[in-house]
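Complex shown without one protein chain; remaining protein chains in place.
Showing chain A:
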């Protein structure tokens, strides 16, 4: 799964010193500046999901501080489901799709709840969950959902949430998966401070849409490592904030700009190709070559398509000595966190070795 542009074996000598360095790091930790990890990437690529994952592996106090209470998660699940349903039914006329009178009544109950979100709670959701389930499974909505040339924006977690709707239709405790899958758009800059074996870390998350990027520069200083996230699943979609720009191109250009930026000359990158689970399903329906015109391999091969995309990103790196760790991941992949910290430990050792 994981690939490094440099192999651990390259630094055998340094690695031998790792225990000593670890110890020194711990001793100095009270005076150490926190190691700053910065999440970057376009909107909806999964930065906040990785943020949530990293936090979920920390001690109880950290988790408590940075995890919203269950009631918010529940409300956001309802909100995500209602938003998706109303998007799908509202776009139906553009597809010349019609509903029966009975279906229209069901639609109306959903739209009513959507227009009074203030009151949205378990009771209201329970009263309309059967209607939502019916609509989601209807021929009409499924054909809109499966349209290969989507003309609307839809949350990537829609299918996951819809398939769990029976569980949400009565009082429930959100699972870790629910929490990771539910979408909340980030604006501004969000920071979390925690310690791992007495070493202080600062994890920084940002909003990814174009209009948010002007804020990024405020957190570019002293970055230990950039965690760049790209949604590999978005080879066929356009930006939410600008429907004339393909998400793939935007993400690639953003990576090019960041990985070659003077701000991060000394910061190793971890490049996450996120949402591989969705990607594997999508390539069966939507040929990669239809959207990435210079791909002429096998559209149905995960290996070929994902390597092609990986290479596209790789070739944007101007400095051949730049350390970039690649990782293919998805929201529920808890290995992501391991990779981050192994990579960081690895690159820290390299930096220390440089100083010596």
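Annotations
Operating definition for what follows: a residue touches a chain if its C-beta (ideal position, glycine included) is under 8 Å from a C-beta of that chain, and two chains touch if they have at least 3 such contacts; residues count from 1.
FYI, contacts and distances are computed from a predicted model.
Set against the options "RNA polymerase II subunit B1 CTD phosphatase RPAP2 homolog", "non-specific serine/threonine protein kinase", "LSM complex subunit LSM3" or "RGS domain-containing protein", the UniProt name belonging to the omitted chain is "RGS domain-containing protein". Of the options A:241, A:277 or A:299, the residue whose C-beta touches the omitted chain is A:241. Mapped onto chain A, the interface with the missing chain covers residues 65, 68-69, 72, 75-76, 79, 117-118, 153, 184-191, 207, 209-212, 214-215, 218, 239-243.
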